[in-house]
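Of the protein chains in this complex, one is absent; all others appear in place.
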Amino acid sequence: MIDKTVASVEEAVAGIRDGSTVMIGGFGRAGQPVELIDALIAQGATDLTVVNNNAGNGDVGLAALLAKKRVRRILCSFPRQHDSWVFDELYRAGEIELELVPQGNLAERIRAAGAGVGAFFSPTGVGTQLAEGKEERVIDGRTYVLEYPIKADVALISARQGDRWGNLVYRETARNFGPIMAAAATTTIVQVDEIVPLGSLEPETIVTPGIFVDRVVAVGERAWTRGGDFVGGVDIEGRPLADATASREGDQ
Amino acid sequence: MIDKTVASVEEAVAGIRDGSTVMIGGFGRAGQPVELIDALIAQGATDLTVVNNNAGNGDVGLAALLAKKRVRRILCSFPRQHDSWVFDELYRAGEIELELVPQGNLAERIRAAGAGVGAFFSPTGVGTQLAEGKEERVIDGRTYVLEYPIKADVALISARQGDRWGNLVYRETARNFGPIMAAAATTTIVQVDEIVPLGSLEPETIVTPGIFVDRVVAVGERAWTRGGDFVGGVDIEGRPLADATASREGDQ
Amino acid sequence: MTTDQPTATRVSRDELAARIAADIPEGSYVNLGIGAPTLVADFLPDDLEIILHTENGMLGMGPKPAPGLVDPDLINAGKQPVTALSGAAYFHHADSFGMMRGGHLDVCVLGAFQVSQDGDLANWSTGAPGAIPAVGGAMDLAIGAKNVYVMTDLLTKTGESKLVEQCTYPLTGVGCVTRVYTDHAIFDVTPDGFAVREAFGDNTVESLAELTGLRLREAAASASSTGQGTED
Partner (left out) sequence: MTTDQPTATRVSRDELAARIAADIPEGSYVNLGIGAPTLVADFLPDDLEIILHTENGMLGMGPKPAPGLVDPDLINAGKQPVTALSGAAYFHHADSFGMMRGGHLDVCVLGAFQVSQDGDLANWSTGAPGAIPAVGGAMDLAIGAKNVYVMTDLLTKTGESKLVEQCTYPLTGVGCVTRVYTDHAIFDVTPDGFAVREAFGDNTVESLAELTGLRLREAAASASSTGQGTED
């Protein structure tokens, strides 16, 4: 029997080696594998290269991983946010390398890695600083730059449900980088709200087939759903609204 | 109100011009837009370039379009089948041009067209006749050949259900080339078993978003489903089994 | 440019958003960039179906949710909570940017630091030393629609024209902008530089030329409007 489920986030992140390239899913709070990132911090792997759309917010999750100096290099499209002080400080101190990649090139380069494409010509970034030194080519009258795949040793992603074969479905815009990162990494580790019996997921609607997935761990339902249905009652970061806050918002 | 639905297959294929490149979905019988192909034959456009996995079977559908000498050139991966006599004869007589493309390169080149990729390096076909004259490059120790997008003026595809925005869902392996051809053509024309009200298709499970679709026409349920459920009673080409045939098969 | 120009008529940001909204035909697929362009959504007529794309993986984006119904899984590219309309569809990031890069969007509305008369756009970096660079989807959006509209004040806070002969800020995209909506006037980008499509209030081609320091001309009367998604 194939069983990719594991019992705990500790087991899920076991064996991630120092020096690994680690993709981390999510765009904002949506699809961020919060529990897996915390487990990676506890696990201790260091000298990492991280691929993520951002470079961490506040003091938790990816920002906490950065604060512990576990990350040597980061590839992302948007490291500068109002609360990205951890990255900002490391960057200014020269303690972290940054490869800034336009978001669409980031996505397509990750997709290329999973799909076995050796390199591709992209129209994005042509004539800008971010294409400096890259090979250019005019094809059919339009200028493109050559972009290479981004592969990873490990992907940490979040999905709504998974089964023991590793088949996954996502929720709304939390899908974002999950499916392409799952395919681009040697070992793909997924946290799901819920593990469902094999056969529960409709074959037409599976977004990530299990072939791309190595380990699945259930971390429980998000605060804003109950029994799979959206119930709200949280802020954009997923924090339950205090009663006071809720009534203030209600007044606006 | 956006309404991409049209009332008839005649209306659906109206305006296809002589000299067009036409993509036709399907792999075997699965996903073949039978009714749209028939309508295209009746519509009369000629001097076409056709992109399809095969080059027609028997005397119907694509084979009938070929027999009427409407197709100047065909791009496909597998033109030779036990019943592809129409193509065979035209090809041997030098009356049709063939660009033979490995199936995975065909799919990826179509995908590249829809996704705005200028060209890509593929490992498929390297060192073979089908890569002769193509640019080669060694990337990360592996050899690739440069492949270019395949665009089309028109795509004719088949889906299970569609709504008035053009959102589509497919059925089983009939999905095949549909989603990528929809994105690669200037005008995408879709036949569906059934047009459903906007909002009936679950947003998580829509495979082709309406942005890629221009016209949707309902052609009625396939012979092997009833009320959307599979009922069988047909052969692999979708022809209803005669009682005699059915009982013979039952004996085997 | 100096700041002691006589104050010309300007339209408010809301008025400008309404003006852009009015130029978007029904059936268009539209991406509204982060910041001021987001305002355009508030002025799209309720009785017209215009489909909003958000590059983090959705078509058919609806307005912000009611209080208490914020869904952290349902956000726009600016990471603000949104809703889904009937007919919405979700997809992953590569499909979403492929949709853009493949030229399937009709209109994209973006902010700008500068737009050159060749349609070059600078909106991602001021090039200030020591600043943390961040590009997000800006470069993809810049090249990713049939019509790339810029929404911006004509002048910076210090009175310099954002329409320029050549961008001095780092570029986001080359020759990509098709039209610029400013608080003073609407400009088309043409092979001969900027053409004034509509001057608001007491602005004239001449006064705008003076404000921008550019050679300007009037736009041809019936320039083609925004393309439709289908080619029927």
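The chains carry the letters A, B and C, assigned in the order they are written, with residues numbered from 1 in each.
Here is the rule we use: contacts are C-beta pairs under 8 Å (C-beta built on N, C-alpha and C of every residue); 3 or more make two chains touch, one makes a residue touch a chain.
Not measured: the values here are computed from a predicted model.
Peer 1: Which shown chains does the hidden chain touch?
Peer 2: When the full complex is considered, the omitted chain touches A, B.
Peer 1: Determine which one of B:Gln161, B:Asn176 or B:Gln191 touches the chain that has been left out.
Peer 2: B:Asn176
Peer 1: Could I get the residues of chain B that touch the absent chain, sorted low to high?
Peer 2: Residues 27-31, 77-81, 84, 87-88, 91-92, 98, 100-108, 110-111, 122-130, 143, 170-180, 207, 222, 224, 230, 232-238, 241, 246, 249-250, 252 of chain B touch the chain absent from view.
Peer 1: Mind pulling the chain A residues that touch the left-out chain?
Peer 2: For chain A, the residues touching the absent chain are 1-2, 4, 15, 111, 113-117, 163, 165, 167, 183, 186-187, 198-199, 201, 203-204, 206, 209-212, 214-215.
We take it that only the chains that are shown with their structure count from here on.
Peer 1: Taking each chain's centre as the mean of its CA atoms, which one is most distant from chain C?
Peer 2: Checked the centroid distances; the maximum from chain C is B.
Peer 1: When A-C is set beside B-C, which has more C-beta pairs in contact?
Peer 2: A-C
Peer 1: Just give me the whole-number Å value for how far the CA centre of chain B lies from that of chain C.
Peer 2: Their C-alpha centroids are separated by 37 Å.
Peer 1: Measure off the straight-line distance from the CA centroid of chain A to the CA centroid of chain C, and report it in whole Å.
Peer 2: A distance of 29 Å separates the two centres.
Peer 1: Going by the touch rule set out above, which residues of chain C reach two or more other chains?
Peer 2: In chain C, residues 58, 84, 90-91, 94, 98, 100-101, 144 touch at least two other chains, as defined above.
Peer 1: Among the residues of chain A, pick out those that touch two or more other chains and give their numbers.
Peer 2: 108, 122-123, 170-172, 207
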